[in-house]
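Pasting a structure here, questions to come.
For this depiction, one protein chain was excluded, whereas all remaining protein chains were kept in their positions.
Showing subunit A:
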Amino acid sequence: MEQVLFRHNRPGRVVTFKEYCDEGGFNALRKAISEMTPNEVQQAVIDSGLRGRGGAGFSTGRKWSFVPRDLPGPRWLICNCDEMEPGTYKDRVLLEHNPYSLIEGVTLACYALGVRHAFIFIRRGYEKAANNLAQGLIEAKEAGLLGKRILASEFSVDIDLHLSAGRYICGEETALINALEGKRPNPRSKPPFPATKGLWGGPTVVNNVETLANVPAIIAKGPGWFKGLARNAEGAGMKLFCVSGAVKNRVCVELPTGTTLREIIDGPCGGMKPGTKFKACIPGGASTQFLTPEHLDVPMDYDTVAKVGSRLGSGAIIVFEEGCCLVAATLNLITFFARESCGWCTPCREGLPFVKEVLTRIEAGAGEERDIEILREHVKYLNYTFCALAPGAMAPLDGLLRHFEAELREHIVQRKCPFK
């Protein structure tokens, strides 16, 4: 199968700069600088149908087009590599094998946006990826592909690698901007959106690693080719899926958008763990709703997954087998979110620990009938928070109530976890 992001990967080690260049690396940058205007680059990304791979799935090219080009002062590009959603590890795999696609993608995005200075905001734990990037930045600079007057053109750009101090909320783009400015990583209110007023008040684009790493291939081979990679008509390009849970092989694979869940599990994952049966899965990281066996043939793309009440998110699939307690699984996720709340707004700061307390009680066999009402209230009213953290945290709980309320009730009736 054609690989885009994993094309240069070498088993067990990082691809070298020379290998990457020999395989056509940085040709997209050469092509853009010599043959295309910044607007043409942006248009190509719009035409390609590339959507934000961090989870929101917003059209990348359109996001770029919101940036006003006539304001005085600098514009900024930030690559969001604060990958911390439970279950998600695609960016780590990508960067541990190949940092150059991202560097080239960031440079191309800067060219399209007229950005002079970009930042890669990377999770503190990703030391190997950070080392690869740091090394890659030096190599690119030495080869004249980064820094002043790239490839002897008028275009210059610097990329800084910023190691995050490490909190989940830093993945929220405005919190990330605050963190980069040296402030507390509390999200900012929107509007104004970062595209008009972001880092140090300047227009700012924040894109995910995978999103930007796709850009070189789009420029090199054209938006039509990229769009055609998808399996479904609405989709575009390839998507990294990182699978964990009750499957035989837990892998991170690059598959065409629109591949069904069944194909992913039965194909690269080698099926379920021997002797287990599929019960449910989370399709796109911890802040998405459960999918059940009836959804196994849903094409994995943004709109198709949304149609069945969940989200493709980051493409991090967590598979649960029959006999696995989903109340405990949800509790585990909520515990994470309750801990990672930034503490700014009341519903998130206080509501998530409330949910955690209720689920803990239910799981321990001390649940009451009215607890289900409490959980429902939280699913509804935790939507009215300052940022998307708490609504995201409520997604698995919403899925639990929607598809597995019987299981939840069983805990309360039996006064114990039925799976223990």
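The definition used in the following text is that a contact is a pair of C-beta atoms (placed from the backbone, for glycine too) under 8 Å apart; a residue touches a chain by one contact, two chains touch by 3 or more; residues count from 1.
Here is the rule we go by: contacts and distances are computed from a predicted model.
Within the choices "Oligopeptide transport system permease protein OppB", "NADH-quinone oxidoreductase", "Nucleoside ABC transporter ATP-binding protein" or "Metapyrocatechase", the name that UniProt assigns to the complex's undisplayed chain is "NADH-quinone oxidoreductase". Across A:93, A:129, A:180 or A:345, the residue that sits in touch with the chain not pictured is A:345.
One of A:69, A:128, A:184 or A:402 touches the chain omitted from the figure, and that residue is A:184. The set of subunit A residues touching the chain not shown comprises 167, 169, 184, 189, 338-347, 349-351, 353-354, 357, 361, 370, 374, 377, 381, 384-386.
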